[in-house]
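Got a structure for you, questions after.
Moving on, here comes chain A:
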Amino acid sequence: MKILIVDDSKLARMGVVKSLKEVEPNAELFHAENGLEAVEIFRQENPRVVFLDLTMPVMDGFEALKQIIAIDKDAQVIVISADIQDEAKQRVLLAGAKNMYPKPINEEKMLQIFQQDLLI
Partner candidate 1 sequence: MNIEFNEDQIDALKEFMNVSIGAATANLANLLGAFATMHIPRIDICDSDKLIPKVNATIDLTSMYYVTKQLFTGKFGGECMFVMSEGSAQNLGKHLYDIENCTDDDVNDAVIELTNILTSTIVSRLTQELDTGVQFFVPSSQFVDAHSIININDVTHYSKIIIISTILEFKDQQINSSIYILTKDEAIESLKMLIDKKIEEIYG
Partner candidate 2 sequence: MELQCQDILLDSLENGHMIVDDKFIVSFWNRWLSINTQISKEEIIGRSLEEIYPDLNYKVLGRKIKTALALGTPSFYDTNSSTKFISINRNKVTTSSLTFMQQQVTISPYIVSENKVMISIYDISELYETKLSLKKEIEKVNKLNDKLESDQEIIDKNIMMMKTSLNGVIIDVSTLFCEFFEYKKEDIIGQNASIFKSGNVAEATYKELWETIKSKKPWSGEVKNKTASGGAKWVQSRITPILDENGALFEFHAVYHDITNEKLLEELYITDSLTKLYNRAYFDKVIGSIAKHQRKADTDFVLAITDVDHFKSINDTYGHQVGDEALISVANTLKNSLRENDIIARWGGEEFVIMLKNVTLDEAKMIIEKVRKSVENSKVNNTISVTASFGLTKYNLGEDTHRTFKRVDDALYEAKKSGRNRIVVK
């Protein structure tokens, strides 16, 4: 299974990678450091799941989410953000994200995501 992890912070991406280790050990992982890279990789690889950060340089997560959904309206995007205000959550759910979680993510939460939010 192809999974795309989008975050400008390497540590944040590694955090997601670590939490995936047990939950989805055989996944093929792709990394993107900003929204623009994410959209391009999404177009090329058509990953099953996208973990998306919101505040990023070049293109932020809101815009990337819009473009990914425009490419594939059934894309399964989970937003993982430091912005934990309800307002942000409403926006991303409206834009087509499956759910949104506060940073940082751990194994327990990852399991919950795969069980509750994603159609795998």
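Regarding selection, all candidates are chains of the complex that A comes from, given by their letters.
For the reader, a short list of remarks on this structure follows.
Keep in mind that, in the parts below, a residue touches a chain if its C-beta (ideal position, glycine included) is under 8 Å from a C-beta of that chain, and two chains touch if they have at least 3 such contacts; residues count from 1.
Small disclaimer: the values here were computed from a predicted structure and weren't measured.
The candidate from 1 or 2 that touches chain A somewhere in this complex is 1. Residues 9-12, 14-15, 18, 55, 81-87, 102-104 of chain A touch candidate 1 in their complex.
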